[in-house]
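Missing here is one protein chain; the remaining ones are kept as they sit in the complex.
Here is chain A:
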Amino acid sequence: MAAPKKGRRPSGGQGRPGRALALILIAMVALTGGMFWSGHTTPRLGIDLAGGTTITLKAKAQPGQEDAVNETNMNTAIGIIERRVNGLGVQEAEVQKQGTENIIVNIPKGTDEEQAREQVGTTAQLYFRPVMQIALSEPAAPQPSASGSPSAAPSPGASPKPSASTPGGQDEKATAPSPSATTQGRALTDALRKAPSPSASGGPSAAPSASESQLPAPALSPSSDPTADAGLQAKFAALNCADPKQRASIKGAKPADATVACGQNGGVWEKYLLGPAEVDGKDVDDAAGVLDPERGIWKVQLEFNDKGAKKFTEITGRLATQSPPMNQFAIVLDGEVVSAPSVDSPIPGGRAEISGSFNQKSAQDLGNMLSYGALPLSFEEQSVTTVTAALGGEQLRAGLIAGAIGLALVVIYLVVYYRGLSLIAILSLGVSAVLTYTIMSLLGPAIGFALNLPAVCGAIVAIGITADSFIVYFERIRDEIREGRTLRPAVERGWPRARRTILVSDFVSFLAAAVLFIVTVGKVQGFAFTLGLTTLLDVVVVFFFTKPLMTILARGKFFGRQHPWSGLDPKRLGAQPPLRRTRRVSVMTEPKEA
């Protein structure tokens, strides 16, 4: 807390008080102006005052991976959770890191909290599903139904899905509704290849033939149920992926069921009809976006565990024999298709790579998603607070009333005790209030500060801190008057020492607030922040408003003559007439600098 270097000489600051006052008035006007200009005339309210849900998650390290809770993983997790929550169609949901191992999710009122909780808390689901159909999902509402109906019409006929036996016919029906260019483009850009690993070339011929003969049966069993399929086809036809609500509504399919899903390809939404999950995200051992040194392109390398390798061999073996788009499989993260590579040939050995038009970021993103199976960490729900808007408003009102009453009590006390001087104190409190309010309002858009209940509490408590500084100063002035000084020298002589006390004690307050802010979690931070802010403002107000105002008023009649109601009446204070011989007390005669 740097103290402005003011009042170097107790009586030297004749021209300064006006300047300091002008400065703080300009600051107030500027802040108020900025507040109205930016349109944020009230502080942003926290969930507990405005209503909504706050979920606090704590990262849990898996045994043997104690260092997994690190910044990178936390940031990845925040990114994923953010995508999930905002996928619910909430624009203002906030996901923040708090401390080193907590994530706070704030969901404003009016959201489906239960769904949000499910989305947020659970580890993301990553599945590899075979693609049955792909269609372009137009943003305009009538379009998808038009493009969807042709696909719906033939579907009952195709529903027995002898896909393996008559690939050609199925292919034609599937691709018909969707512009084939997209599908083809996709198939070309996202191609799954064998990883250039020695094991990959080991037994390609044996694996596919085996899977070929065995797999169609299990793969078809769910989809061969005609009623389910018809429902699914209708759902697929009606799906409009451009609508976030519809996207949210189709999430959460069981892995064993066929489902519909959305995915973005080059900024265009596509809809997918997908078979049951064949490989689980948990079966991915490792994945990373890497640069292929030979071809100079970005690709994603995958490595499966034993179980995953076996299943992957099967699925690729089966898919390789089919024609587009049935030779594609979709990588589905949290119900959304993140990639749908096509398969050229069976890939045994548990190593594969996806190549296509990746850039560094997209390759690495996909790699991260695949290797983490979604969230890089598992999270534990620490607390879930749901506040209805009605209760939040009530609490805000209670806080404001409490603050007003507290302020009134302080003002009454000051008036009774300090009489005229209280005017200066009240004006200073007013300045402090204006500064606090405008800064809080501006901090909302600036750093995402949200006024929550503890913050309101901190602001109320701060009334006391702010008033304390005036008391320290006033008592100093009165001490000087008791010693027989007239007001103007008393005001100037009292200041350096009062300033010192104010700075030292405000520093301690600020230290407490700072420590509280740094080490605490959750709502406590709001309290600490407000306390710290108001402590700083207290210093500003005392230096730039209270002291200069006091200096100016000391020249005036009312205070200058120490009117009985000014709070500075020497008689009432029990002052001694000045006595020369007390001069020997050196401490008193020379005001010491802090």
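By definition in this document, a residue touches a chain if its C-beta (ideal position, glycine included) is under 8 Å from a C-beta of that chain, and two chains touch if they have at least 3 such contacts; residues count from 1.
Throughout what follows, contacts and distances are computed from a predicted model.
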Per UniProt record, name of the chain withheld from view ["Sugar ABC transporter permease", "Multisubunit sodium/proton antiporter MrpC subunit", "Ferredoxin oxidoreductase" or "Protein-export membrane protein SecF"]: "Protein-export membrane protein SecF"
Sole residue of A:L442, A:L531, A:M550 or A:L568 that reaches the chain not shown, by the stated touch rule: A:L531
Full-complex contact with the absent chain, from A:I26, A:A398 or A:A446: A:A398
Which of A:V268, A:V338, A:V461 or A:L536 contacts the chain that the document leaves out: A:V461
Contact footprint on chain A, counting only the chain that is left out: 48, 56, 58, 99, 102, 114, 117, 380-388, 390-391, 394-395, 397-399, 401-407, 409-410, 413-414, 417, 453-454, 456-457, 460-461, 463-465, 467-468, 471-472, 475, 478-479, 482-483, 497, 500-501, 504-505, 507-513, 515-516, 518-524, 527, 531, 572-576, 579, 581-582, 584-588, 592
